Every structure is written in C-alpha cells, then in structure tokens.
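Showing chain A:
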Amino acid sequence: MKSLDLTRRALIFAAITSLSLGGGDRPAAAQTPPGVLIVGQIAEPKSLDPAAVTAVNDFRILVNVYEGLVRYEPGTLEVAPALATDWAISEEGTEYTFTLREGVTFHDGTPFNAETVKFNFDRMLNEDHPYHDTGPFPLAFFFSAIAKTEVLDELTVKFTLNAPYAPFLSNLAYPTGLMVSPAAVEQHGADFGRNPAGTGPFTFVEWRSNEAVVIEKNPDYWGDPAGTEAVVFRPITDANTRVAEMLAGGIDMMVEVPPTALSRFQGDAFKVVEQAGPHLWFLILNAKEGPFADKRVRQAANYAINKRALVDDVLEGTAEIAAGPTPPAFAWAHNETLAPYPYDPERARALLDEAGIEEGTELTFYVTEGGSGMLDPIPMGTAIQADLNAVGFDVKIETYEWNTFLGEVNPGLEGKADMAEMAWMTNDPDTLPYLALRTEAWPSEGGFNSGYYSNEEVDRLLEEARVATDQEERARLYKRMQEIVQEDAPWVFVANWKQNAVTSDRVENFSLEPSFLLQLEGVVKN
Partner candidate 1 sequence: MGHFLKLLFRNRLAALGATVLSALLIVVLITPLLPLPDPNATATAERFARPFTEGHILGTDHLGRDLLSRLLHGTRLSLAVGIAAALIAAIIGSTIGLVAGYFGGRIDNVIMRGIDMLMAFPYILLALAIVAALGPGLMNALIAVAAVNIPFFARNIRGITVGLAGREFIDAARLSGLGHTRILVGELLPNVLPTIVIAMSTTVGWMILETAGLSFLGLGSQPPVADLGSMLGEARAALITAPHTSVVPGVMIFLIVMSINLLGDGVRDALDPRLKSGALSRPRAVTLVDRKGPVPAAEQRGLLDLDALETQFHVGKRVYRAVGGVSLYVKSGECVGVIGESGSGKSVTALSVMGLVPSPPGVITGGAVRYEGEDLLGARYETLRRRRGENVAYIFQDPLATLHPLYKIGDQLIEAIRVHHDTPPKEARAKALDLLRAVRIPNAESRLDNYPHEMSGGMRQRVGIAMAMANDPDVIIADEPTTALDVTVQAQILALLDDLRRERGLAIIFITHDFGVVAQLCDRVAVMYAGRIVEEGPTMQVLDAPAHPYTKRLIACVPELGSGKRKLASIPGLPPVVDNLPEGCAFAPRCDKARDDCRRGAILLAGRGLRAVRCIHPEEAV
Partner candidate 2 sequence: MQALKVTDLSKTFDLGKPLFGTARPGVRAVRPMSFSVARGETLGIVGESGCGKSTLARMLVGLMAPSTGHIEIAGKALDNADPAAFGRLIQYVFQDPISSLNPRKTVRQIMETPLKRLYGMNQAERNKRIAEIFDSVNLREEFLGRYPHEFSGGQAQRIGIARALAAAPEIMVLDEPVSALDVSVQAQVLNLLADLRRDFGLTYLFISHDLAVVEAVSDRVMVLYFGTVVEIGRAEQIFNAPKHPYTRLLADSAPVVGRPLAAPEQVDSELPDPLNPPPGCAFARRCSRATAICRDQEPPLTEKGKDQFAACHHPIAD
C-alpha cells in the first residue's frame, strides 16, 4: 500500500516533467501592458551613478538615462558624437577639444554645458573636489591620462592629457564617461546613485530595492523621442526564474539567456537576438613555474582543448572559437590571418612528450562560479578538465565565488595554481593586452598579468600602439602582437562570446550592440 503511494508520487513527478516539456510553447499571454517594456536583468544594480559602477548589468540601465560626450556608433565599436557634436585632437595627441551640443538639459532641469563636463571629470579625478566623496570611482583610471579639464566657453571644453593615450575617445564612450547632473549630485550627495539625473531619452522614476528600476520616456529629449512610454528593469538573479518569467510572459526581454535554455525560445512567440562583442574567454597559464613555464606545454594545452565542443555544446553556440588575445569585434585591430589552435590531442601529446611532461602531472585549476562575462564557468572548467586529463594531465579544480576568485587570481597564480579561468570585456583593443600581457603588468607592478607572461617584443608593441594617434599604425602593431602572443600561448584562447537576448514577439526594433550596452531608445513595445 505504501509502495503504491510512492508510485503515485512518481506519477506526479512525471506529470510535472511532461507539462514542463510540452506546455511551455504557447504564446505568452498579454501580461505586460503595451508601451511598457519589461527587461529581465541578471542582478540588482549597484548604483545608478555611472562613475561608481563597473558591471555591464548596471550599464544596461545607465546608457538609457545618461549620455556621454561621445557614444559608440550603433552596431559598431566606432566612436560617434553624442553630447559633443564635434572634437579636435592636437597633433601630438595630448589635447582633446570638444564642442558641446546646444540646448540640452538634464532631467532635473539643469542645463548641460562645459562647466558640467568639468564637474563630472573633476569629481572623479580630483581628490579635493567637494563631491569626490560621493565615490569611490573604481573606473576613474580610465581617465587617469587627463591632466586637466578646462572650460573654454559655455559649449567648449578641453582635456589636456599627460601623455598621448590612444584609447581616450573610446573610453569617453564607455559608460564611465556618462554625464551626470551636477545639481543632482549637489542635492543628493552620496545618495545620488539612487536619485539619478542624466540627459538621456529616459528619465528615472523609481527604484524599488530588488524589485524594479523604472524609467520613463523623456518628453524633453533633444533627439528622437523614445519608442516606449517606459522601461522597467527587473533584477532576476536566478537564471531559471528569468527563463520561467520570460516563458510565462512576465518580462518582455531578457539578456544573457542561459545557453541551455535557448532551445525553448525557438518558436514564433520569441525572438532571439545575438551579437558578438569584444569579449575573450581564456585560461591564464602560469608561465613562471610548473609545467606551463615551458612554451610547448602551453601550446599543448591549446591543442588539447576541444574548443569546438565548448562553444557548440557547452555554450550551445552562444560563442565563437577565439584565435588570439584580440576579439574579432575590434574589426580594425583583429588579425584575421590567425587561425585558432586546432583540436589535436595527438599533437598535444607529442608536445608534452617533447617537453618531458609525465603522464598524470597534476595541475591546479582555478574555476569561478560566476562573474562578469564568465559564461558557464563550471561546466566549461569541467569540460576543459576532461580534455586535459585525456592528454595525460591530472587536473584538480578548485572553485571560488567570483570575488574570492579575483582575490586569488589577480595577485598572481605563483605558488597556488597552474591555470585559471578568466574573461574580459573591453572597449578598446589596448585594454586587455596592456593590462594583462605586459611584463610591466605583472601583479607585483599593479597589473593583471597573473600568469607572468613576459615578452619584450610584445611590451614594446603595446607601448607603441598606445601612443600612436593613427589607427592604421595601431592596427599594424596590434596584429603583430597577436601573432607573437598566439605563438607564445601565455593563455589558452577559448571563446569570444556572442551576447544574446530574447524578446517576446511584441517587441520590435531591438538589436544588441557589440559594446554589450543595451540601447533601448528605438525599441517599440506593442
């Protein structure tokens, strides 16, 4: 009789399972009102002060409320005018003069002008600025090249750099360069992050902790008015719940769809949007000690890992195989002649033999549980572990929560681990190699070169590229750098992420940006 009850229980389980398999493809019921776009976010924003945040998740809201002097041209990573209509760069590349757009006001009514711009940068950069204490500003170093900001007239502002710095414009387009209303900062002080005022197509309405951030169409916007009346950002940290909400019609759009859930959105009721971006998912190899001190072993690791299986199966096609340190999204700087390391376990074994690596050599592999741009780090790590074990290693995984992970990896792997997962999303081809591949960027020097890679040629190329003002010259230098780095294999180059999003069929005009930002002003919701 009791076993009967158990059987019944099993039947209920089976019923749930079959329902979940069969029932979910019905069109979403009209739960959300027209004209209001509800976006499923991956986390609660930390702050709505663009100078104070670092996460893509927060940027997705900010770029709809604020604007910077410049922006990325839609669909590219090229810099285009925004609050500045024009700019001039001095010959030696140290003076940038911007002409500002006329008649722009912040949502709180403050007019936008050159003083505003100066306020914004001084707040971030001058420790004695009266509102510097509204920080900390973790990404202020994006603008650390600025020696001074000068107001030339009402609508002209000039930045003087302490040295030529090629990525400067691109950094201005980055969300850290978004302009905030000085009046609002003065009014709210440290709480400005919860009372934002920008110049963008949407104005901030309310922020209910862990429930929603609501923004509405800005009727006084200088450009084309937004296509929706309002946008609601809902933080839904649990990917499953986010998928369930999307399927149930509780949200109109979700970003960062878990690869495994993508197949559920193949029907007509949903639209899947994809966009490759400047992202690199790689493994840092400890080139200072242990097996990976030998270049052949590092190359062997690149051969041994089945990247095709990783991007197609583990990531369900949400990424492409990476060939070198520079993602193809930086079209002008990417070296297209480089082919990825092929999957060739035999070659890997041969290299290992050559290097005298014994069967069963232990490797410690740091894996994180999540984190910005890390995709599915644990399944990825596990699959990589299996691939490396297949060529004769004995890989031990240690998983860490993201912040602990960074705390372990950023100070360098020496004495702790042989390899670590890592991913970077950048806005300029300079950033990643400059911060993570130079000899000067070893952790002891304050950089992110946790694997202690060192090649004088690469160091020289990167320094040159950074001060070069001509983009073609920079491209040549970066392409050369990529060749050397691929050969030296300080990392295992695994994947370039194709960012994805799903919208319901009621959402039109939506596309993703290579910059990973979420520009919603043109989106229409029926």
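The working rule: a residue touches a chain if its C-beta (ideal position, glycine included) is under 8 Å from a C-beta of that chain, and two chains touch if they have at least 3 such contacts; residues count from 1.
Selection rule, in plain terms: all candidates are chains of the complex that A comes from, given by their letters.
If you're wondering where the values come from, they're calculated on a predicted model, not measured in any experiment.
Asker: For chain A in this complex, identify the touching candidate from 1 or 2.
Answerer: The single touching candidate among 1 or 2 is 1.
Asker: Help me check something: in the complex, which residues belonging to chain A touch candidate 1?
Answerer: Listed in rising order, the residues are 2-3, 10, 13, 16-17, 20-21, 24, 239-240, 243-244, 247, 258, 260-261, 263-264, 306, 309-310, 312-314, 367, 369-370, 376, 378-379, 381-383, 385-387, 396-401, 404.
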